[in-house]
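For this view, one protein chain was removed and the others were kept in their places.
Order of writing sets the labels: A and B. Residues in every chain begin at 1.
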Amino acid sequence: VTTADERLANAELSAAPPGARPSLRPFGAVGSLLITSGQVAARDGVLLATGTVGDLVDLATARDCARQCVRNCLDAVRAVLGSLEPVAAVVRLTVYVASADGFHDQHVVADAATDLLHEVFGDRGAHARTALGLRALPLGSPVEAELVLSVREPAN
Amino acid sequence: VTTADERLANAELSAAPPGARPSLRPFGAVGSLLITSGQVAARDGVLLATGTVGDLVDLATARDCARQCVRNCLDAVRAVLGSLEPVAAVVRLTVYVASADGFHDQHVVADAATDLLHEVFGDRGAHARTALGLRALPLGSPVEAELVLSVREPAN
Partner (left out) sequence: VTTADERLANAELSAAPPGARPSLRPFGAVGSLLITSGQVAARDGVLLATGTVGDLVDLATARDCARQCVRNCLDAVRAVLGSLEPVAAVVRLTVYVASADGFHDQHVVADAATDLLHEVFGDRGAHARTALGLRALPLGSPVEAELVLSVREPAN
C-alpha cells in the first residue's frame, strides 16, 4: 500500500496522452457546498456559436450562450442529485466571456444567466457574481459558466 | 406550485432584455463561508481608471485600483453584516488584472490588495491568492477583485 505522498513522489513529470478522464466530475462537493465544473455553451453536443464576443459573436448571441452554460450546469446537478429540489440556494455564479479587445459588457452577458437562475429558483436563486473577459475558452465557446450552490443534504 | 426542475424545463432559451437584477447580491454564503461578488475599481460610482495595465494604465495606478476593488468588497460585506467584526478570517483573494500583451506583473498589482487586507485584519487577514491577466473586465475597469471570507456566525 502506498500513500498519496509516495505516489506524488513517483509520478512522471510528463503528461500522458489525451483520452477519457473518468476522474472528471460534473461537480465537486464538500459538506453542503457544491461547485460545478465550468460548462461551455453547447446544446445537444453542438456549440451555439464560436469566437470572441464583440467581433464575431454579438451581444444577443452571447447572452443566449450564457443561459445555455447555466442550463448545462443545472443539468449536471440534476443528473447527479436526481432533481434541483435539494438545492438550498445559489451562492455564486461566475461568467467567463471570450472577449474581443474593447468589449466591456461582460456583465450584460452575465445578466442573462442571472435571470435564468431567478426564473428557476426564485428568491433562493439570488447570488454573488463575477463576470470576466477571457482571451479564449475551450473549443472556442464564446462563454463558459460555473456555479457554487448549497444543498440541503451533504452531496459527497 | 411548480418545482425548480419544471421551471428550468419551461424557461425561455433566449435572454430577456437588460434591466435591474434584484437577484444579484453583494455576497453569497453557505455555512460560515462567504463569497463576495467581483468588484471593479470604482469609487463613488466612477472608475479610477479604464483600460489595460501595461499600456494605458501604469503599475502604480493598477495597484491603487486593486486596493479600491478590495475596499468595495469589504464595503459590501459591511453593508450586510453591519461591520467587519463578524469576519473570522480572509480565506482567499482573487485579483483579475486587465492586461496588455507582455504584462506579467499581475502579482505585483495583487500585492497592493494583499497589503490592505493585512492593514485591516492583521493576522486574520492572511490569505491564499490567485492573480490573473484578463483581456477585458466589465466597464473597462483595469482590475477586478473578489474575496472568500469566513465568518463567526453563519450569514445565510
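Please note the rule applied: contacts are C-beta pairs under 8 Å (C-beta built on N, C-alpha and C of every residue); 3 or more make two chains touch, one makes a residue touch a chain.
All of these numbers come straight from a predicted model, not from anything done at the bench.
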Contact partner of the left-out chain, one of B:42, B:108 or B:139: B:108
Footprint left on chain B by the chain that the document does not show: 31-33, 60, 63-64, 66-68, 71, 74, 78, 83-85, 87, 89-92, 99, 101-108, 111-112, 114-121, 125-135, 148, 150
Residues in chain A touching the chain absent from view: 3-5, 7-8, 11, 13-16, 18-19, 21-31, 33, 35-38, 96, 98, 134-140, 144, 146, 156
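We take it that only the chains that are shown with their structure count from here on.
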Inter-centroid spacing, chain B versus chain A (mean Cα positions, whole Å): 18
